[in-house]
Every structure is written in structure tokens, then in C-alpha cells.
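The next block holds one structure in the form of C-alpha cells; read it before the comments.
Here the complex is missing one protein chain, while the rest keep their positions.
The letters A and B name the chains in turn, as written, and every chain counts its residues from 1.
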Amino acid sequence: MDDYLVGVLSNIGIVSFIALSAWLLLLTGEISFGQQAFFAIGAYAAGIATALWGWPLGAALGWSAAIAGGAAVLVGVPTLRLHGLYFAIATLGFAEMVRLLFEQFHYRVMIDGELVGPNGSDGFRGIRYIFENDVGSLQFLALIYLLLAAALAGFMLLERSRLGVAFRMIGEDDTLAALNGLAVARLKILAAGLAGALAGLGGGLYAHLTTYVEPRVFDVMLGVHSLAYGLIGGLGTALGPLLGVVIDIGLLESVRAFAGYRMIVFGGLVAVLLIVRPRGLLDEALVHRIGRLFVRAPPAGP
Amino acid sequence: MVDLVQNTIDGLMIGSSYGLLALGFTLIFGVMRRLNLSYGPSVMVGAYLGTLVYVQLAAGPLVVLVVTVLGSVLAGLYVERLCFAPMAAGAGVASMVSSFAIWMQLEQAAVLVLPRHTYPFPPLATADPLAFGPFYLRVDGLIMLACALALSAGVQLLLYRSRVGLALRATINNPVAAHLAGIDVRTAVVFAFALASAVGGIAGYLVLATDQQVTPMFGMWATFKGLIAMMIGGLGSIPGAILGGLVLGVVEANSQWYFGPQVRDLLAYVLLFACLVLRPGGLLGEAPSRQQDTGRRGA
Partner (left out) sequence: MFEVSDIVATYGKIEALKGVSLKVESGKITCLLGPNGAGKTTLMMTIAGILQPRRGAIRLDGMDLAGLSPARIVSRGVALVPENRLVFPQMSVRENLLAGAYQRRDRAGIDSDIDRMYARFPRLKERREQMAGTLSGGEQQMLAVARALMSRPRLLLMDEPSLGLAPLIVAEIFEIIAELNRDGTTIFLVEQNAHMALKVAHQFFLMEQGRITFSGTPGQLAEDEVIQRAYLGSRRAAG
């Protein structure tokens, strides 16, 4: 595989994590413009762990998921009673706060005669774990997709579990869900924490793929894109946000013919798509229909 | 103390433009109960058309203003037609994401027409600032403040004293009942978009004429300043929108002076977050109710 293709595939894989993160919250009925905050926290946490503390990559990725998930739980508590636009704007405010705090964040350590670590708005350079440990770009690509596959497997299990049903119930109508005996507050915070951990894991991978992170990458545009992926790809299955990412990054990167008109074409297509399929390509109805094709067992053979 | 007062004066002036943007937002949100992320970018399209006639035809400030406002209205109606009118009831998130996609489209279209990063915008007033003792009042700032107060009073009058205002408020209150009362809800919605875009166009003109330059970032800037000011002031309230804008302007001007631009932005978002968590209805707005949930199927 050529480097370009590996690069595009790696990007698709990593952005899928934050898209899944926003999608999980959509499942519970909340719009978040702020999942990039947890992506950023994960990126910084994992980068600091390997570059400054000398941790192995696996531990650093676990740590990035844990600290981003923890942060998401902490934000989840005060924003719990907010809904709709109020919740969306609160997450946007929080994410911008996080980004601007990283612009002020200095934590530099002398390593091998060189100052390494986050340096305010200049960003955090020198996250060289994959070079120092001879991890090839293909190997790293495999790692990204292994983790993504694990996350998807987790979502498949979730969809079949009581927890998945509970999340969708809350998404449909949280008052009704509470009347049916669901601990809505706890479940919402759990969803926020899981979504934060997913975004954090993606951030940890991102920091090691690019070897440097800058606060301005984690702006609102990243957040709104992540949210849009789920809606373009479809709300019916965890594959929806992935499809959204593939359409945006994969398709449009490869069709260079659009060049300067890319967003004009893409923007118009998305608008038309959402008129025809307001819950995305793979919406609940379609997923249900496809699911029945597989469940309906063929008649017993001879 | 002198600094604080001077900063507050400057903040009130720039804040009045935030207030106008918030006013447009609150009108659209009022009738649609949906978020129009393309609000700022449609104003930017107007501003780019204004810049085009200024750069290419050397048009005077008045022509630039008219073109900016008309362009904003046309772009606003385009967004309404594509992202809001055809969406089914309950597809609030789809409208919002669609308006985001159209934002990207409008931004790229603007850059295709005027590809440089910045373009000059005709100044509003080149007179020297007025001195009052130790304080200075910028003339363009005063014009901005006066326009904001006059426009918001005008919109308030329109809403509460005119037939079309009655139709708009009835639609905001209860669209089904408005239909049954014989109100043409579709026309009311289109009118709300046109009015909001015109107000946004005027705000955009005033801001850009003060800065004397325009960049493609203006669309995003306008959307987020308007959104933050609206949420601080309180959703659905016209005086709240203006007040939210003024508060945001004053906080920004002072924090910029005392702590620099990065802390200014940080404090603006801290203020927004604190407002939402502690007082979700904003300073003057209605308390949030379930009907305002843009994200829900029933919305």
C-alpha cells in the first residue's frame, strides 16, 4: 500500500472514534458540539504519557481513554439537566474552554538535551513513540483498526443488550424512560463517560500518528463535523458514523476532480440527502429491515 | 478605573453588534425551534457581495450597505428553502446538520468569488473619536450602538404592534393553532428568516465597516458571537438578545485589556458555560421547556 492510502485510511480510522463518540450521545437524544474536547484531552494525555513519562503505548492509550472518560463524567454532572440546544451550546462552550486552556498549557521537560512537552499555542511536538519503537505505518494502521473493530464489537453487543435498549429509550423520551424505572441520570452520565473515553482513545491514537498536536486542531469545526458524520451515515447503527467519515474523507479525498468546488458539491449533497433521509443513510428503519433479512431463518433443509 | 470605564464603553459598542446578531438568531429559533448554523455564513455572503461591488465598482458606503443586506436576505432565504422548509417535523437535528453543510458550501462559494484572505471594507465614519474628559467615544461605535438600540426597538414594535408581528408571535407560540386561526405559517416563517437576515446583514455591515476588512472567517465569527450572546441573554427574548450582546462585549473588552486575547476568549466561554449551567433561561429569557429540545424526535 502506498503511503498516501495508508495516511487516508489512518485518518478515517481515527476520526471514526470521535464520530462514534458523538453518535453515542445522539443515541441518548443529546447533541454534542464538544466531543473534540475529549479527543484533545486524550491526545495530550497519551502524548505526555509516552513522550514525557516513558510509558508504553498500550498503557498510554488506556490512560487517555480513562482520563477523557473521567473528564466527560465530570462535565456530564452539571450539564445533566440541560437538553437540546442548551446542552449543545454548553458542550460547545466547554470544548472551547478546553481548547483555550491547552493554548495556555505549558509542561516542558528536558529529555535527551531537548525540551519536550506541551508548549501553549505552539502545541506539543516530539511524540515520537512510533519512530523510537520502530512501529511501521502499516502496523499502526492495523492497531487503529483493531481498536476500532473492538469498539464496533462493543457497540454490536450494546445494541443487543439491555443497556443499548435503555440508551435508545432515553433518546426517544427520557421522561417515559424514567417512568419505566430507568435510572436516567446515571445512564446518561454513563453514556457521556463512554463517549468521552472513545473520543479520548481516538485522540491518543491521533497524537501518536501525527507526532505533534496543536490546540487549534480541536476547534468547533472538528466537533460539528463529528456530529454530522453520524447523521449523514445514519443513526440506526454504529456503522453509520463510520460511513459518514468514509464518505467525507475517503470519497472526497480520492475524487480530486472537485478541487475548489469540493465543499459546494458536498454541502449541497448532504443537504439534499438529509431532506430525503433525515436520519441518515443507515437509519433505524433500514437497519431494522436488513436485520430481519438475517434473522428470518431459512426453512429447514432436506 | 479610567481603563475600566473606557473598556466598558468600547465593549458596549462592539457588544451592540453581538446583540443584533443574537436578535436575528432568536427570531429564527423562535419560529423554527431549530438551530440555523448557517446564519453567520449567510451574512458573510452578503458582506462578500458588498465587498465585491466596493472592490470592483468602487461603490459608495450606502450601496455597499444595501447590497450587503440584500445579499444576506437572499442567502438566508436559500438556507431556509434548503435546510428548513423541506424537513419533516421532528427532524430538527437534520436541519441543523444540513445548515452546517450549507455553511461549508457558502464559505467556499465566497472564497471562489474573492480568493484573497482579506479584502478592504469601506469605513463607516473616519471622524476622530469624541473626547469626554479622559474618555474617548469612537464615532462608528456610537453609530453601531444607536443602530442596535433602534433596530431592536423597531423589531419589538413590529412583533407587538403589527399584523405580521401577530402572525409571527402566534407561529412561535403554537404553529398548529396558528394554522387553525387562518395564519399563513409558511409566509410567517419566510418573513422571520428575511427579517433575521436583514438584521444580521446590518450588524455584519457595521462590524466590518468598523474593522475595515473582511475575511472568510467572518461567517463563523458571526454565528458563534450571535449564538453566545443569545444564550447569555436568554432564548426567545429580544431585550435579552441585546443585553446578552452588551454583557458579552463588556466582558470581552475588559478581559482583553487586562489579560490579553486568549484569556478574553476563554472568559467568554466560561461566562457562557456558567450561564447555561446556573441559569439556563439566560438573563431575560424564558425558562427552558421540553418544547425547545431541538434534538428530540418530537421537536
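The criterion applied here is as follows: contacts are C-beta pairs under 8 Å (C-beta built on N, C-alpha and C of every residue); 3 or more make two chains touch, one makes a residue touch a chain.
Please read these numbers as outputs of a predicted model, since none were measured by experiment.
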{"item": "Chain not shown, its touching partners among those shown", "value": "B"}
{"item": "Listed residues B:Val5, B:Val113 or B:Ala181, member touching the removed chain", "value": "B:Ala181"}
{"item": "Contact set of chain B toward the excluded chain (per top definition)", "value": "163, 166-167, 169-170, 173-174, 176-186"}
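Just so it is clear, only the chains that are shown with their structure count from here on.
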{"item": "Of all residues in chain B, those that touch chain A in their complex", "value": "29, 35, 37, 82-83, 86-88, 90-91, 93-98, 100-109, 112, 220, 224, 227-228, 231, 235, 262-263, 265-266, 269-270, 272-273, 276-277, 280, 288, 290, 292-299"}
{"item": "Complex contact set, residues of chain A against chain B", "value": "26, 29-31, 78-79, 81-90, 92-94, 96-97, 100-101, 103-104, 121, 172-173, 175, 220-221, 224, 227-228, 231-232, 260-264, 266-268, 270-271, 274-275, 278-279"}
